[in-house]
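Note that one protein chain of the assembly has been removed; the remaining protein chains are unaltered in position.
Naming follows writing order (A, B and C), and every chain is counted from residue 1.
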Amino acid sequence: MRDKRTDLAAAVAAVADGAVVALGGNTLHRGPCAAVHELVRQGKRGLEIVKTAGAYDVDLLCATGCAAAVSAGFVGFETAYGMAPGYRRAVESGAVEAREHACATVIAGLRAAIQGVPFMPVAGLTGSDLPAARGFRAVADPYGGGEVFVVPAIVPDVAFLHVQEADRFGNGRIAGTLFEDVLMAKAAKRVVLTAERIVDGAGFAEEPAAVAIPALLVDAVVEAPGGAWPLGCAGCYEPDAAYLAAYTRAAKDPAALAAFVAERVLGQVGAQAR
Amino acid sequence: MRDKRTDLAAAVAAVADGAVVALGGNTLHRGPCAAVHELVRQGKRGLEIVKTAGAYDVDLLCATGCAAAVSAGFVGFETAYGMAPGYRRAVESGAVEAREHACATVIAGLRAAIQGVPFMPVAGLTGSDLPAARGFRAVADPYGGGEVFVVPAIVPDVAFLHVQEADRFGNGRIAGTLFEDVLMAKAAKRVVLTAERIVDGAGFAEEPAAVAIPALLVDAVVEAPGGAWPLGCAGCYEPDAAYLAAYTRAAKDPAALAAFVAERVLGQVGAQAR
Amino acid sequence: MSGDAPAPEHDPAVMMAAALSRLLRDGETVFHGVASPLPMVATLLAKRTHAPDLVYLGIAGGTDPEPRRLPDGSTVDPVLLEGSRSLLTLADLFDLSARGRLDVAFLSGVQIDGAGRINMSAIGDFARPKVRLPGGAGSAALMPTAKRVILWRTKHDPRVFVDRLDFVTAAGNVDRVVTPLCVFVRRDGRLEVESLHPGVTPGELRAATGFAVEVGPGTPRTPPPTAAELAALRAVDPGEVFRSEFR
Partner (left out) sequence: MSGDAPAPEHDPAVMMAAALSRLLRDGETVFHGVASPLPMVATLLAKRTHAPDLVYLGIAGGTDPEPRRLPDGSTVDPVLLEGSRSLLTLADLFDLSARGRLDVAFLSGVQIDGAGRINMSAIGDFARPKVRLPGGAGSAALMPTAKRVILWRTKHDPRVFVDRLDFVTAAGNVDRVVTPLCVFVRRDGRLEVESLHPGVTPGELRAATGFAVEVGPGTPRTPPPTAAELAALRAVDPGEVFRSEFR
């Protein structure tokens, strides 16, 4: 297994405009924000963002013109900070297409990609306008069990995942909830791990079951302390409430948002400081 | 969460003749043999056995008339002890139907059951006579990606899984390879865990990620030291080479097999001794 | 529940927590998702009162967590893993529901219609929305597959409880809807008023509801919170996170 350590700028430079980008984590927790900030800094365009439930990460990529589409079940800042202003404005203006999913259909699409099949059946969705709005088709069960909705494979060009600990080969350990990170690691063509710390990893061999993301699936690993900030990272830090409140306030107005991004997002990149 | 401890006789008594029974483990490793021996002792009939790759467990259930069908990818004792004599004779005589699977199609069928959908697409199988022999159908991808084989859901009535350690609620920890145990636990209507030891489990809360089988999925947990014997159990004991050699020798002849079972299988039940 | 607070039965946050909690039965398997502080508290309250063997599954992945503190602002917080002996992924939770093993799912809607269907997607046209909403998260998958769906919403006005949804994000097995004014029960596919909370008049409810409701002097009243419920609420949620949706 080869040493896959690199820096964030190089790992992000390989992302083409128009790429399908999966982001690990969920709402205010363990999103790969250092990588997202670098996507913003490098001025990527036309990205399709894949996530079950996003918040700051998805919102910022919409607000800064990086995203052209969002395939997600939910985009919002939960109870504390409310709706996602950048996402909302970008969708309402037509700049971003809201490819709304049930979270379960994001999972189904990733599962199809993982299993190398073109589509995945998914239970439910009956009575919802989503299948019609999103073009999800139903197929007949050839074994006589009626019809079931199927979702096309979601194959991310790249998945950015932030983990607490990795070794230089890209074996990643996650503390707390896994979210959809493991599915994304398996479904994506390319996987970039950012890690709070890169460790020697000799101890990993004593506890191989503790590795959530096997190095086999990983193409690049980047040491990025604070790499989920301003979101939380279990066992390391909580969401940065003051920053998120300031962001959601600023993001309601394009000019205020531009100033906020220049000062507090782009100003942070490289330093990866909190 | 309720206390689910019971004894093996009671856990096995709930299995109806004709039930679909999934067995954890793989070939010579961590098969739930104490439960299998109890199925034999209770004289179950008409069982359909589900496993990717079975050996002694599947062979014995065929040789003793418990099984009517085997849905598996492979039944054999690997290099050391060769073909499965009981299985072979039962299939050749027509007593047992060999519902041969690619191991991947057992997994696909279990996945369909887990996901509550009637079928699961599976890659490969092209050029094989298995789909025709087994009635696996191909369906068209409604998104234009050609055809793909689909496998019907495999919903075991019960899964017997042997683990190294469990708590009284049925949280199960597995050392070494998981095999298809986790899939079986999710797919089956009823899950019986046998465990080398039932522990207090307070420590489980410090390491919830170390639990492979969540208690939520488990209906009964039985303390069964040596419960994989004569197969191996990682970290506890290796396959019993002398016993397996004697068994495969005896199983070639119905009379010898009957004597072997009476003395060495039924004689062991209850004692759960090695 | 500070000194100058209203009586508990006139405190909508308390009434909702109690009403939601009472809908849960002992032994049931109960799930809530993101942005769900009231369901989180109601579930813990039920476990502490009448449903000790309820199995609490949250989106954070814990099974029967016993968190030292309740998270304020996010119900995905890793504190909701504390005390859990196993972890489930979100995929596991959808699967559990898909195969008919999830008893209760808590969901909500920006709009809710008289059939108990929800809109979490868009105001106006889906493709060109006037207001793009957060999205239904797992609701389109859970609502038809969970055995019972309990909706809650802390705002009860005609813009929430509408006669016609702009978009049907999800529909399915809705059993009850709990609001600051009442509890709806779904019978024959329609929401009916099961009980009015203390102090709410039939006229107030009609005026606040965009679809037709039958309500009158004979409509039952939601029982006020009991002393035991109030004590248990203080114990499970001393920081009053259950009020966070009212801030």
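In this section, contacts are C-beta pairs under 8 Å (C-beta built on N, C-alpha and C of every residue); 3 or more make two chains touch, one makes a residue touch a chain.
Everything quoted here is computed from the prediction, not taken from an experiment.
Participant: Which shown chains does the chain we cannot see touch?
Facilitator: When the full complex is considered, the omitted chain touches A, B.
Participant: Hey, which of B:H37, B:R88 or B:R173 is the one touching the hidden chain?
Facilitator: Looking across B:H37, B:R88 or B:R173, the contact with the absent chain belongs to B:R88.
Participant: For the chain left off this view, which of B:E48, B:E180, B:E196 or B:E223 is in contact with it?
Facilitator: Missing-chain contact among the listed residues: B:E180.
Participant: Which of these touches the unseen chain: B:V36, B:I49, B:A112 or B:L125?
Facilitator: B:L125
Participant: Hey, which chain B residues sit against the chain that's not shown?
Facilitator: 26-29, 52-53, 72-76, 78-81, 83-84, 87-88, 91-92, 94, 98, 100-105, 107, 111, 122-130, 133, 175-180, 182-183, 232, 234-235, 239, 241
Participant: Mind pulling the chain A residues that touch the left-out chain?
Facilitator: 1-2, 113-117, 167, 169, 171, 186, 201, 204-205, 208-209, 211, 213-216
By our rule, only the chains that are shown with their structure count from here on.
Participant: Give the chains in contact with both chain A and chain B, ordered by label.
Facilitator: The common neighbours are C.
Participant: Report the most central chain, judged by the distance from each chain's C-alpha mean to the global C-alpha mean.
Facilitator: Looking at where each chain's C-alpha mean falls, the closest to the middle is A.
Participant: Compute the centre of every chain as the mean of its C-alpha atoms, then state which one is farthest from the centre of chain C.
Facilitator: Computed centres place B farthest from chain C.
Participant: How far is the middle of chain A from the middle of chain B, if each middle is the mean of its Cα atoms, in Å?
Facilitator: Computed value for the inter-centroid distance: 37 Å.
Participant: From the C-alpha centre of chain A to that of chain C, how far is it in Å?
Facilitator: From the centre of chain A to the centre of chain C is 28 Å.
Participant: For chain A, jot down the residues that touch at least 2 other chains.
Facilitator: 122-123
Participant: Could you pull out the residues of chain C that touch at least 2 other chains?
Facilitator: In chain C, residues 81, 87, 97-99, 145 touch at least two other chains, as defined above.
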